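Apart from one protein chain that is not included, each protein chain of the complex appears where it belongs.
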């Protein structure tokens, strides 16, 4: 065929005479920049600081970075970016608005608390005279090999966890703020990859740890591939990846100009399939049924501090992204995605609660409970009302602190083999150390959503939003599944308080101020949000508007 | 801004709970006295409420109202009507006796960690329950009430599961297992009820936009808040279910025998005499006031259930081998009467029901506590293990008899008045149901007297031959209760005066009038 | 020929990759399949970019490659450590945690 004929088949990209430099609003990006920068510094520290000092330098650096970043977030919020000044920065890549800032704040705080638990070095007995934390001495060495012993003897510690966590946090900060699909994808990877590694770094039970890492990695990569394909399809549909642009096409505000594109542009099949795949990617991170199956294994295998960190921070970030996607990109598609999400939410609530009943490992139990909670939060997401947004924000804030606290308590209960995570070991804990048991009971009650705990306030908020959003059915299912869930939380309490202590039961390690702070913060937040949630609800309300 | 009496009345026991819990393990006795002191202060405040309350005055008095969770439309709103005052009085009155009766129930037998302080915990939990119950009687904000309604389960749960009957047949493990089963059953039953209510509460918010009982009731009365019939009925059912579990109403009753059987006698009293009253109280205050039409729609069904509870509970009480379970089933029967009185929708019925709540509280307390003393002496709950006690411990037997007679509502003792009012009130509108219900009084006589005969009379069993009679502490617990039973039986006027206006309001809420006597109607 | 065909090809590749993930045991192979899926995505992006006549798609493709590379780094590290401690790279052998 002739060249012209061929040429007529495709269009030339419009010739670009000059590319003007992108404008980056560094101040608005400050939180992220601080964290990422600190992470990079951390790498350098690993390279140049002596082994003995590293731990302290890293902890210091990380804490400072997180605090600074949090301060930056507060500053931005105070600067009105949470409400009136909300804007889109970095060439439309990142949104700085209420939800973003609220979630970033939450992530930074939970991250901070989590870092405390990372840095805990008093729980395990000192090996060869040097304190050890819950991370392996040398990830590269084969479990049980001489090299490992040597590493332990030499007092190696994997201080890389701190920069890794910082990277992850950086990704999480971007995730809910991402304003185009590319940024979304990148952020997803940035937060995931470090987590894969962190999962593999447990000091005890390394085989399980590695297995968890592999599973998490493979499945995570699998899901992100789907997400990326979804991105591609949506791009194909809309011709752009920026949320606003897509939304416009979806609403039909922009009509296709070029007849040549008519084939793809505005082809709803592309949109729907793509959207579904993106949703899948996010639901995977959230841990919603049927994309939840990695959760129990990974939560169980990963080092407990990491589990806490994942369970809290990752969920927050992922739900943030999900909210933005559904509320900014796909509102026009509400009537398509709502029924589907209904199904997902119901399945998540019920299956999470039901399967948890028969769990025998405390970490797995909490994993399933986190699945059930994901279901509750989804109920709020589905509400598709401003109340829905704020209720979800509130729930995430409340839930993440309870979770970190709970896992922090799990790190305390130990026997010869490290943490005693099998439930039978927890029998009679209330007799042996009432305080720890009581604290854990508080967390469990919060999970169960008993009034006067943050769990109840959050649950009430999302259910209320759902009911107002016309999802009364979801509320009923939610209520039923929380009844089922109550059963296994109570089972643990019964075990701790009403059954006789076993003679060879576990001991409760006396932690350093770090873990104590983590737990203390958890309890405090749980009770404060339970008794007087008004202030935080207001916060969530003001933060409840997406910029577009 | 006057002195917040209602808040104070609830706050004192709460503070008491914290203080008591903080007492170091060694100073056990101090903790006990401390708890008793706080409960007495509460009693004084409750009396003060009774004094400050003007029966003729506004419907809700001593009201307090502060913004709490504006976002949920929730306010911290308190206020009492006559019914509330009566029940607050009952609660504040019973708790000191409960504490005294349970004086030694929580002394630690084996030593756990040095932080393990069962005694302090026991007394603190009881005070905590008292605080929550009292506040729930005062709450005029649906959400606030709901929170307390749910939250009080937790301390109750620990009381049941943590401090079961030491005097239990069989091995310790078995006892512990049964105990935690009972506790879990109690908690789950009530939690499920509560969660279903939660759905209704949320629904109410969606419909009404706020939680203030008075506002909603006013809006409904004035007609500016319309509810679709089906909506109203669903919401009503949601609320009623929770209250029916708590009350408990047949067939939602099976948690009560387990709970009362496994818990120590004082805790059992706490359950049936105090906590369960919240359920019946809430029926009067919330179901009727918020959903008048639905209440009337459901009345026939509820009356039938109540009737079943009355007869069924009594029959099962006859069939029990375990003293405490017997009392539990008797209570189920009594709660049937209370609910029947409430939904008879006559002033006699509802006044009677309210009076019944108070009287049943006192009479069950008397019977159950004496039974507890008996059990702690012999170390068994089985009726068959006793016999001829009156020979060796006449005072104990005598008080036990009075308790039993109160349970069968002998005229001259308090329960008679309320039971008869309920019967008359029901009969006036539903003669058939009223008549069937009177069979309950025969059955009541049957189980009470069988219990007394099997345990107290006949030849003295060797195991009880050395049984000591009531000690001073125990007498101090029982005597006032009995005196109160007689007083309220002869002169219930103080309570009825308190209750009548409130009942009048409730009836007007549901737009019901007492049926006129035939003769007057004819004229 | 129409660029739409590239889309069909990409879809095919993606499907192949996905199937591979589901049926292959060896972790390395599974991982390769995932890479295949990513590349399918790239192809799609590029094709669309061509059709829309804007560069976004191609840019994304570059990002994707970087990400893929990063994944390789992390993934291989994990898989290798697993292999060294188990002397097997079979995904199915790694099933300590279940139920």
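All chains are identified by letter, namely A, B and C, in their written order; residue positions are counted from 1 within each chain.
By our rule, contacts are C-beta pairs under 8 Å (C-beta built on N, C-alpha and C of every residue); 3 or more make two chains touch, one makes a residue touch a chain.
What we mean here is this: contacts and distances are computed from a predicted model.
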item	value
Listed names "phosphoenolpyruvate--glycerone phosphotransferase", "ATP-binding cassette domain-containing protein", "Sugar ABC transporter permease" or "NADH-quinone oxidoreductase subunit L", matching UniProt entry of the absent chain	"NADH-quinone oxidoreductase subunit L"
Touching partners, among the displayed chains, of the absent chain	A, B, C
Which residue of A:42, A:99, A:194 or A:296 touches the chain not shown here	A:296
Hidden partner chain, touching residue among A:106, A:192 or A:223	A:223
Identified contact with the non-displayed chain, of B:48, B:219, B:450 or B:476	B:450
In subunit C, positions touching the absent partner	18, 21-23, 25, 30, 91-92, 94-99
Missing-partner contacts on subunit A, residue numbers	214-215, 218-219, 222-223, 226, 268-269, 272-273, 275-277, 279-280, 284, 289-291, 293-294, 296-297, 335-337, 339-340, 343-344, 351, 354-359, 484, 487
Contact footprint on subunit B, counting only the chain that is left out	185, 188-189, 250-251, 253-254, 312, 315-316, 318-320, 347-348, 351-352, 388, 390-391, 398, 405, 410-412, 416-417, 420-421, 423-424, 427-428, 431, 434-435, 438-439, 441-442, 445-446, 449-450, 453, 456-460, 490-493, 496-497, 500, 503-504, 514-520, 522-523
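Criterion: only the chains that are shown with their structure count from here on.
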item	value
CA centroid of subunit A to CA centroid of subunit B, Å	46
Of subunit C, residues touching subunit A in the complex	1-4, 7, 10, 14, 17-18, 21, 27, 30-31, 34, 37-38, 40-41, 44-45, 47-57, 59-60, 63-64, 67, 70-71, 74-75, 77-79, 81-82, 84-86, 91, 94-98
Residues of subunit B that touch subunit A when the two form their complex	67-72, 112-113, 115-117, 146-148, 150-151, 153-154, 157-158, 161-162, 172-173, 176, 179-180, 183-184, 187-188, 191-192, 195-196, 198-199, 202-203, 205-206
Subunit A residues touching subunit C - in the complex, by the definition given at the top	9-14, 139-140, 142-143, 182, 185-186, 189, 193, 196-197, 200, 206-208, 210-215, 217-218, 221-222, 225-226, 228-229, 231-233, 235-236, 239-241, 258, 260-261, 263-265, 296-297, 300-301
